[in-house]
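Omission of a single protein chain aside, the complex is shown with its protein chains in their original locations.
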Amino acid sequence: MTDQVEEALPVPFAALRPALEAVLMVADQPLDELTLATAVSYPAAEVAAALAALAAEYDDQGRGFELRNVAGGWRYYTREEFAQVVEGFVLEGQQARLTQAALETLAVVAYQQPVSRARVSAVRGVNVDGVMRTLISRGLVEEAGQDGEHGATLYRTTSYFLERIGIVSIDEL
Amino acid sequence: MTDQVEEALPVPFAALRPALEAVLMVADQPLDELTLATAVSYPAAEVAAALAALAAEYDDQGRGFELRNVAGGWRYYTREEFAQVVEGFVLEGQQARLTQAALETLAVVAYQQPVSRARVSAVRGVNVDGVMRTLISRGLVEEAGQDGEHGATLYRTTSYFLERIGIVSIDEL
Partner (left out) sequence: MSHDAGVSEAESPEISETGETGGGFELRLSNFEGPFDLLLSLISKHKLDVTEIALAEVTVEFIAHIKRLPDDGDLEETTSFLLVAATLLDLKAARLLPQGDVEDEEDLALLEARDLLFARLLQYRAYKQVASLMDRKLQEESRRYPRAVGLEDRFATLLPEVLIGIGLDQFAALAAKAMQPRPELQLNLQHIHAPTVSVREQGAVVMDRLRRSGTMTFRALCGDSPDTLTTVARFLSLLELFREGVVAFDQMTPLGELTVRWTGDDTVDVDDVITDEFDGALPPEEQDPSEAREKTDD
């Protein structure tokens, strides 16, 4: 686009890390490396390296927060061991724990997606209609088009699911 | 679980600073020293000293954020020299026009207010946490107390919403 040669880097070289910190501090959702690279006008690869370095720094310094890459985006999280102290200051209440049925259904969807309800039922040996509705209403599973052959609705896990489980992609499972 | 001899301080001594960092990281408004002291179960004086030490540390390390005491409340702010980057980022993703998801969520809130987030999620069949935050940050939706029964936070539309949609009261909906 623009000739980026020397001109108009909004962020001076030494300031890449703090610039990322500032942007991450105002974000209310995970930010992917491309978005961050655009915000600070740096190549994505350098941004990725800086993010990893920051995350390691927070770990080394024993900060009460950590910088994590979850569901493809970077975001500040409180560290696990301070959960008890933090709870009172968080708006959303504790997420209700998923039932065994919901967990098993989620596991099958996660590994076989996109997958039809009938297929999940066959694996679990029980009807999963109700459980699937629960998972959809909790934003963990979403529709993913139709099966070409039978026209059955297919389902997949959402990026909110990745966020909830704290991983970057489904391959990590 | 087990009786920890010295009466279970929720935060061990060495962890005072990170515990404060964790709380400040998720707090939505400035917190005074007494509130913070209560949260971490430490004397207010020690908490005040720890906060000052943290603020100095962030300055020394040239972090992109700073910890400031404004009118008696402590809060993380982005550092002044990165204001331009943050502004660019904040404005970048923001369109004047609302997304379909935001419009739908807004419609449900408008017609069911005061309403909890869980209720809106249930009606729309998807998780609405992110969209709700957007609506709040755009000034269209605000908190409206607690549900008497479950203690869930309730939401309603704002007068700014009335103004933007061009009516005087929600009765006109």
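Letters are used for the chains, namely A and B, taken in the order the chains are written, and counting of residues starts over at 1 for each.
Going forward, contacts are C-beta pairs under 8 Å (C-beta built on N, C-alpha and C of every residue); 3 or more make two chains touch, one makes a residue touch a chain.
Only a predicted model underlies this, so the values are computations on that prediction, with no experimental measurement involved.
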What residue numbers in subunit A mark contact with the hidden partner chain? 24-30, 65-66, 68, 75-80, 83, 86, 90, 94-95, 97-98, 100-101, 103-104, 106-108, 110-111, 123-127, 129-130, 163-167, 173
State which residues belonging to subunit B touch the missing partner chain. 22, 25-28, 77-78, 83, 86-87, 90-91, 94-98, 103-104, 106-108, 110-112, 123-125, 133, 136-140, 160, 164-167, 172-173
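What we mean here is this: only the chains that are shown with their structure count from here on.
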Provide the C-alpha centroid distance between subunit A and subunit B, rounded to the nearest whole angstrom. 19
Under the definition above, what is the set of subunit A residues touching subunit B in their complex? 10-11, 15, 17-23, 25-29, 35, 38-40, 62-65, 76, 78-79, 81-82, 84-86, 88-93, 136-139, 142, 158, 160
